[in-house]
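For this view, one protein chain was removed and the others were kept in their places.
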Amino acid sequence: MHITASEFKSFLHRVTLKVEEKKDDLSELDRKLGDGDHGVTMSLGWQAIEEKLHTDLKDETDCGYICKEVGKAFINAVGSSVGPLYATGFLRGSRVLQNKSELTDDDLSAFWVAFIDGIQQKGKAEIGEKTMIDTFMPARNTLQERITAGDPFESAFEKAVQAGKKGMESTRDLISKKGRSSRLGSRSVGHQDPGATSAYLMLEVFLSTVRSAQRV
Amino acid sequence: MHITASEFKSFLHRVTLKVEEKKDDLSELDRKLGDGDHGVTMSLGWQAIEEKLHTDLKDETDCGYICKEVGKAFINAVGSSVGPLYATGFLRGSRVLQNKSELTDDDLSAFWVAFIDGIQQKGKAEIGEKTMIDTFMPARNTLQERITAGDPFESAFEKAVQAGKKGMESTRDLISKKGRSSRLGSRSVGHQDPGATSAYLMLEVFLSTVRSAQRV
Amino acid sequence: MKKLINNPQHVVDEMIEGYVKAYPEYIKQRNENKRSLVTSRQTPDNKVGVLIGGGSGHEPAFMGYIGDGFADGVAVGNIFASPPPDPILETTKAIDKGTGVIYLYGNYAGDIMNFDMAAELADLEEDIRVETVLVTDDVASVAKGGEDQRRGIAGGFFVFKAAGAAAAKGLPLSEVVRIAKKANSHTRTMGVALSPCSLPQTGEPSFELGESEMEIGLGIHGEPGVERGKVQTANDVADRLLKDILHDMPLEQGERVAVLVNGLGSTSRMELYLMFRRIEQQLNQKQITIHRSYVGDYITSLEMGGCSLTLMKLDDELADIVDYPADCPMFVQK
Partner (left out) sequence: MKKLINNPQHVVDEMIEGYVKAYPEYIKQRNENKRSLVTSRQTPDNKVGVLIGGGSGHEPAFMGYIGDGFADGVAVGNIFASPPPDPILETTKAIDKGTGVIYLYGNYAGDIMNFDMAAELADLEEDIRVETVLVTDDVASVAKGGEDQRRGIAGGFFVFKAAGAAAAKGLPLSEVVRIAKKANSHTRTMGVALSPCSLPQTGEPSFELGESEMEIGLGIHGEPGVERGKVQTANDVADRLLKDILHDMPLEQGERVAVLVNGLGSTSRMELYLMFRRIEQQLNQKQITIHRSYVGDYITSLEMGGCSLTLMKLDDELADIVDYPADCPMFVQK
């Protein structure tokens, strides 16, 4: 399969829409665990990406360049914890996609692995610490496994999304060890992590983008 | 009839009890018309009087002196609008009762006339301006009328209290012209004036003191 | 409402205790009357005494403004209640240097009765000359034409500061009075309330406002205002307050003002800066110069929500007075 630059941008656009739709839920989760702003922050960040797509990146077809600009737009709009994490993800992803305007299956899986590894290296969270890593890491590992096993990208990514979902759901019963919510100790148990939740939304939107790209 | 210094002090003590009992209602009326503190202020003032009666005035029998000290205790505890008004009332009353430890009918009516005239002169409120004067002035006038007509003090004062009550009730439908509530204009209509209400309590308690003094 | 207090009857005395202990280098409490606070610094001989006061609950007013270039003493009342004559007289005696004392306070019937009684006693018993200037800045309280019947709210800050600066400059009582009166006549305030405060003793909100209501022109003791309506944007509220002030005190282009955006207690600084932003834009557009700005909590009503806008129209004399330095526990201007 192939994903064009315009489909890649459409993915980013759809994440923006999804974040807007879910931002109150995300803030609500963060009210329980942190400072109540995760939806606000994600919305600000993705609105900045959206703006970038409509202006500087309007006619851009280099997916690597797109990623880099998108990462910078995101962090400069939000700062916060997620700013450096997602920015690092996008910057790492941008290296993989440099000078590419059509993305192959290999590009796509390399992108996601780089993206997630970047986030992990920046934030140094491990699985089980109740962060977005609980969504991303299982997804990354499943994706790589399935690709290595020879699955086509779409079905591998579908499995990855399922693994991410399980990871996201697992955060409900975890004690937070990273970020603001780590101060709560056992009081953090019982609420799903907002960052893990928004991470899942991103994966889910990517899957549906790939699917609709396939249908065309 | 005769009122002894101890009965006079008992009157003051009973007003304190009455004010304590009604202080929330008085503040509630003031919330509607002013700054919500009339019950608080009256309570502070009468508690200070009570304290004075139990200490410096414990063995005092000069009603004039009692009045003077009580007036000073009241104003120094409260300041506010009612402080100078009641203090002036007591100071004027004190002149009438100077060196007296037994009060005759004449003393009592002269006391109330002086007390109320003092308040009126200090605050310069006229009947119909929605203040304590709406209670006090009709009471004063009726008292003087009935005494002049030859009524005995108790029955004259009973009439005075009735006139005061009517005056108090009339404040509900008045537009305030004096004090904080005067800023409300027509929005002050519909609520009974707190100062008129506490003034009535004082008159009412005096009547019951006179009655119980008679019974002994 | 929840409050960090002990016995509600003792809040005022305990507050004073804490305050005096926090700033011994600025303030002392008079032994003769614990509601009488005076500067603990040596002030120049012959300096006119500046006495401000009123009820408690308006902190940092009034006690926060004792210091160089500002007030010499404060008489402290109960919450939202004028102080009695005793602490006023005691303060007067403590700060008089033979050149007289000026009383400055908001135009409220209760305050007038108590301060006038003290002034009379100061004259009769102590032979101290006392002059009084009432603050009457609240545009909302009485319509144009009745300026001198208006109540005093946040604009008192400018009037007190003017008198304090004039006295610190060594001017005689008559001049201090003239400048204070001039400052008052050049000052206008309009306020808006978003949420009530509650007296410690009753715990009851001072007034009730719907979930999305605000009240324009509300007084600093919760006395009702001129208009109740839906909460509007900061810009709309700022425009409204400014409009009412400029209607009452028209300003020509090229004129200068001092601006005070005063928080009533619980309104965040963020909101106050949003309000200031719009005021500045509008004045700028009208080519009115902001000579100096004050944004923060200057005269509050316990934890009331909302703010007020005060403009003082400046000539050279008043500009100079506004710029005069001050050094008080809750207000320092270099």
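In this document, chain identifiers A, B and C correspond to the written order of the chains, with residue numbering beginning at 1 in each.
Everything below uses one rule, namely that a contact is a pair of C-beta atoms (placed from the backbone, for glycine too) under 8 Å apart; a residue touches a chain by one contact, two chains touch by 3 or more.
What you are looking at is a predicted structure, and each value in this text was computed from that prediction instead of being measured.
Among the chains on display, the ones the left-out chain touches in the entire complex are A, C. Only one of C:6, C:46 or C:287 touches the chain withheld from this view, namely C:6. By the touch criterion stated above, the residues of subunit C touching the omitted chain are 2-6, 11, 14-19, 21-23, 56-57, 59-60, 64, 192, 194-195, 197, 200, 211-212, 214, 231, 233-235, 237, 265-278, 280, 290, 293, 295-297, 300, 302-303, 305-307, 327, 330, 332-334. In the full complex, subunit A touches the omitted chain through residues 24, 27-28, 31, 34-37, 39-41, 44, 75-85, 122-123, 178-181, 183-184, 187.
Convention: only the chains that are shown with their structure count from here on.
Shown here, the protein chains touch in an arrangement that is not a line, ring, star or fully connected set. Among the remaining chains, the Cα-based centre furthest from that of subunit A is the centre of B. As a whole-number value, the distance joining the C-alpha centres of subunit A and subunit B reads 75 Å. Inter-chain spacing, taken between the CA centroids of subunit B and subunit C, is 33 Å.
Shown for subunit A are the residues that touch two or more other chains, of which there are none.
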